[in-house]
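A protein chain is absent from this complex, but the other protein chains hold their places.
As written, the chains take the letters A and B, and residue 1 is the first residue of each chain.
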Amino acid sequence: MGNCSQGCKDCFCRPKNTNIRLTLPVVCFVWQIAMIILFGVFIRYDEESDTHWVETKAHDNITSDIENDFYFRYPSFQDVHVMIFVGFGFLMTFLKRYSFGAVGFNFLIASFGLQWALLMQGWFHSLDPQTGKIFIGVESLINADFCVAGCLIAYGAVLGKVSPVQLLVMTLFGVTLFAVEEYIILNLLHARDAGGSMVIHTFGGYYGLAISWVLYRPNLHQSKRMQGSVYHSDTFAMIGTLFLWMFWPSFNSAITDHGDGQHRAVINTYLGLASTVLTTVAISSLSQKTGKLDMVHIQNSTLAGGVALGTAAEFMISPYGALIVGFFCGIISTMGYIFISPFLEKTLKIQDTCGIHNLHAMPGVIGGIVGAITAAAASESVYGKQGLINTFDFTGDFKDRTVLTQGGYQAAGMCVSIVFGVVGGAIVGSILKLPIWGDPADENCFDDEVYWELPDEEEEHQESIPPILEYNNHMIHKQQDLSESNFSVEHCES
Amino acid sequence: MGNCSQGCKDCFCRPKNTNIRLTLPVVCFVWQIAMIILFGVFIRYDEESDTHWVETKAHDNITSDIENDFYFRYPSFQDVHVMIFVGFGFLMTFLKRYSFGAVGFNFLIASFGLQWALLMQGWFHSLDPQTGKIFIGVESLINADFCVAGCLIAYGAVLGKVSPVQLLVMTLFGVTLFAVEEYIILNLLHARDAGGSMVIHTFGGYYGLAISWVLYRPNLHQSKRMQGSVYHSDTFAMIGTLFLWMFWPSFNSAITDHGDGQHRAVINTYLGLASTVLTTVAISSLSQKTGKLDMVHIQNSTLAGGVALGTAAEFMISPYGALIVGFFCGIISTMGYIFISPFLEKTLKIQDTCGIHNLHAMPGVIGGIVGAITAAAASESVYGKQGLINTFDFTGDFKDRTVLTQGGYQAAGMCVSIVFGVVGGAIVGSILKLPIWGDPADENCFDDEVYWELPDEEEEHQESIPPILEYNNHMIHKQQDLSESNFSVEHCES
Partner (left out) sequence: MGNCSQGCKDCFCRPKNTNIRLTLPVVCFVWQIAMIILFGVFIRYDEESDTHWVETKAHDNITSDIENDFYFRYPSFQDVHVMIFVGFGFLMTFLKRYSFGAVGFNFLIASFGLQWALLMQGWFHSLDPQTGKIFIGVESLINADFCVAGCLIAYGAVLGKVSPVQLLVMTLFGVTLFAVEEYIILNLLHARDAGGSMVIHTFGGYYGLAISWVLYRPNLHQSKRMQGSVYHSDTFAMIGTLFLWMFWPSFNSAITDHGDGQHRAVINTYLGLASTVLTTVAISSLSQKTGKLDMVHIQNSTLAGGVALGTAAEFMISPYGALIVGFFCGIISTMGYIFISPFLEKTLKIQDTCGIHNLHAMPGVIGGIVGAITAAAASESVYGKQGLINTFDFTGDFKDRTVLTQGGYQAAGMCVSIVFGVVGGAIVGSILKLPIWGDPADENCFDDEVYWELPDEEEEHQESIPPILEYNNHMIHKQQDLSESNFSVEHCES
C-alpha cells in the first residue's frame, strides 16, 4: 500500500468531493448493460423452469409437478430473500441518521451483486461444457442471494464511511472472490457448508474487516455525534434482527439435501439460535453496572448461533449439540462487542461500524471448526451407511473419503475462506482508497445528508409539534427583536 | 359531470363536515351482513378443502395429500397476502402525518374488498351451473387478493384526499369493474395475464387516475405543509417497498401453471426487479445536482420491473429478456416521477399522491405490450409442442389459435383494461364527488387528525425530551410573565 500516505494526504488536505452524479449512473448503466449482454450469451432456464419440463417429466418418469425442485426450495428461498433485503437492510438502520443509506444501499448492492453472482457461480459450478450455457433454477437464485450476503456482511464494517460507488466496486470484487473461494471449498476440497459458516460469514467478515483496515480514518471521531442510535432507529434495527433470526433456519436449510437434510438443518438452527439469545442477554446484563441490557448486543449477538451452525446444521450434531454451539456463540459474540471491538479499533486500527467481527467473522470461524469436528466425529452407527454417504456426498471422486479426511478438508476450507477474505479485502481496500470514488469526509460520515435528498426536518417539526416549537419560535423572535441579536441561523441544512 | 361545478361550490363555500360516525359504521355493517347472506347462498369449499377430499383422492387416484393444490400455492399466497397488507400499506406511509390512514385504510378496504371479490370473481369465473354455487380454494383467495390490489393501487392516487367512506365506495365499484374486465380479458379474449400487468396494474392505475382527475382539488396547495415526508416515515415506507419487491416473484407466479410455470415466473420477476433497481438509482442520481438519491424513486420505481413482467413472466421471455424489461422500466418510471407527474398535475389536473402513474399505469401498459410481443414471437422450437399448448392454454375452444393471434388478443386485452380503468374511474369519481361522503377540506388533506384519534404529541415531547423542552417551556413561561404577553397556545390539538 505504497499509495496510502498520499491517499491519506488527499483525504485530509483538500475538501472531499462527494458528488457522484457522474460515477454512480455510469457504473449502474454500464454494469446493467454488461449483465444483459452476458445473460444473453450464457444464462438459460434449467430443465425444471423450462417449458420442456413436461417432456422432462415424461422422460424421467416423474409423476407429479410437486416434485419440481421449486416446491422443495421456494419457501426457503423467499425467507432467504427477506433476510438479504429486509434483514441485513434494517439491521443496519440503527444509526440515528443513516437509515436511508443502510436500507437503500443494501438494496442497491444486493440487486447489483445477485446478477453478477448468477454468472460467476454459473461459470464455476454449472457451466454446461457442451452448450457453454449456464442453466438456472430456484437453487441458483438462493446461491446468488447467499453470495450477495457475503458482500452485505462486508458492508457492515464500512457502513457510513463509503460512497455507493465504492460499495458497488466492493461488491463487484466481493462476488468474484466469493465465487472462486466457494469453488475451491465446495468443489475442489469437497467440504460441506450449506449455510455458509465458512464460505459466506467467515469470508464476508474478514473481507469487510480488511477493507475497513485499509480505509482506516484516524479522524473519524469528527463524526462522533452521528455514530450513535436514537430510540426509533434502534426499533427499526430490531425488525432486521428478528427477520434474520426467524428465517435463519431457512438460510441454513435452503440448499441442503431434500427431505431429512432440510428438516434437520431447520431444527438445529432453530435450537442454536434460541440458546444464543439467553447467553447474549446474560452477558449483556453482566456488562452493565445495574444489569441493564444493551440494544447493540440484542440486535447482533443473538444471531451468532445461526452463523456458527452454518456448516454443521445439516450434520447429526444432535439437538443438544446445537444448543451448546449457540450457548458459547452468544457469550463470545457479546464479549466481542464489549472487549474485542474497542481493541480492534484502538490497536489494530479496524473501525467496524456494525461489529461484523463479532457477528460474522468469529462465529463463522467457530462454525467452521464445529463443522470440521462434527464431520470428523461422524460414524456409520449414528448416520447409517447410506445416510453418511448422502450427508457428506461421498460419491463419485470422493466415494472413498473417510470422515476423518473430510474433517481435515473442512478445516482446510475454513483457512481458504479466511485467506480469501483478508488478502482480497486488503487488495480491494487499496483500490477503494483511490480518491475518485466520492467517499465522505471524516466529519460527514454516518450521515445520509451526503448521498440522499432528505426531507426538510425543520418544517416537519414546525408542523408536527406546532404548539411548543411554534410558540418557542414566536417568543424567540420577539426576544431577538428586543435584544437586537444578530445571530443568524446557520447550518440550516445541517 | 354536470354536477361538478355545484359540487365544487359545495366544497369551498361551506365548512366541510368530516363526521363519518354515521356513514362509516352503517356501510361496514350493511356490507358485512350482505356478505354473510351472499356467502351463505353461494360460497362453498371446493373439493380440495372439503372433508370429502379423502373420497376425491381415491376417485382421482391421487396418491398423496401433497398433491392438494394447497401445497402448490399456499407459500405464494402468503407472500401475496403480505404484499397486499404490509406492502401496499407501508409503501403509503411516507407522508409525515398520514401513516395511520395509509396502513389503516389500506387494511380496511382490502378486508372489505376481498370478500366482494370472492363473490364477483366466483360469479364470473367459477359459478357451478348445476348447483349454483361458487367453490373456493386457495387459488380463489389469491385471486381475491389480486382483485383487491387493483383497488389499493387506485387508493395510491387519492391518498390523503378522501374519506374512508369514499374508499369503501371506490373499492365496491372497483372490485365490480375488475371482475368484469378480468372476465373479458382472461375468459373471452383468452389473454394470459398471470401477474396482472393489464388486469391489475393498468386497470388499477387508470381507475385511480381517473378518479383523482374528477376529484381534482385546485386549492390542494393549502395542505402543502403536510404533503412531504419525514425521516422516519420514509423509513417506514421502505418496509412496504421491500416486501413488495421481495415477494413480487410470488405475485407473478402465484396462479401460473404448476411446475415450470411457477418456476419460470419467479426467475423472470427476480431478474427483472434486480435490473430495475440499478437503472432507478442511476436516473435518480442523474436528476439531482450533486448526484444525491431521492427516496421517492427508490421507494417506487424499483418496483416497476415487477409490474411490467406481470404478463410475460410465465412466458419464455428468457433471463436476459427479463433484465431488458426491468432496465427500461426503471428508467421510464423514475423519469415519470421527475417529468410526467408535475405535467399531469399542472396540465391534466391529475393529482396523483403516490405517483401510481409511474409505478403502475405506465409499467402496466409496458407489461401488456411486452406480453403481446412475447406471445406473438413464441415458437414451437423454443417452447416445445406441448409446452406451447400448456403455456398459452391452447385447448378447448382455443386449440387452433396461433401465437400471432394470441399476441393480438393480448394487445386487445390491454385496451380493455385501459378503457375500463378510465371510464369506470370517471364514473365512480363523479359518484365520489357527491358532498355526502365526509371528505376532508383542502387545508386538511394528508392529515390523520381528520379521521383518527391521535396520541397527544405535546405530552410525548414533554416526556421524551424533557430537559431541553421543559427547560424551554420554563424559561418561556418566565418570559411570558415578564413581557406580560397575551399570546395563548392555540391549535393545541393540531
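The rule is simple: contacts are C-beta pairs under 8 Å (C-beta built on N, C-alpha and C of every residue); 3 or more make two chains touch, one makes a residue touch a chain.
Nothing here was measured: the structure is a model prediction, and the numbers come from that model.
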item	value
Residue among A:Gln121, A:Ser212, A:Thr302 or A:Gln406 that touches the chain left out of view	A:Thr302
Which residue of A:Leu127, A:Ile239, A:Leu348 or A:Ala412 touches the chain not shown here	A:Ile239
Residue of A:Ile33, A:Leu127 or A:Ala274 touching the missing chain in the full complex	A:Ala274
Per the touch definition above, residue among A:Lys16, A:Arg44 or A:Lys96 touching the missing chain	A:Lys96
From A:Tyr71, A:Trp116 or A:Phe173, residue that would touch the chain that is not displayed	A:Tyr71
Hidden partner chain, touching residue among B:Tyr74, B:Tyr216 or B:Phe394	B:Tyr74
Absent-chain interface as seen on chain B, which is shown	18-25, 28-29, 31-33, 35-37, 39-40, 43-45, 48-55, 57, 63-66, 68-71, 74-75, 78, 81-82, 85-86, 89-90, 93, 97, 99-100, 103-104, 107-108, 111-112, 114-115, 136-138, 141, 164, 231-232, 236, 239, 438, 450-457, 459-460, 463-468, 471-472, 474-475, 478-479
Missing-chain contacts mapped onto chain A	63-64, 66-67, 71-72, 75-76, 79, 96-97, 225-226, 228-235, 238-239, 242-243, 245-247, 249-250, 258-260, 262-264, 266-267, 270-271, 273-275, 277-279, 281-283, 285-286, 288-295, 298, 302, 316, 318-320, 323-324, 327, 382-384, 386-388, 390-391, 457-458, 461, 464, 469, 472-473, 476, 479-480, 483, 485, 487, 489-492, 494
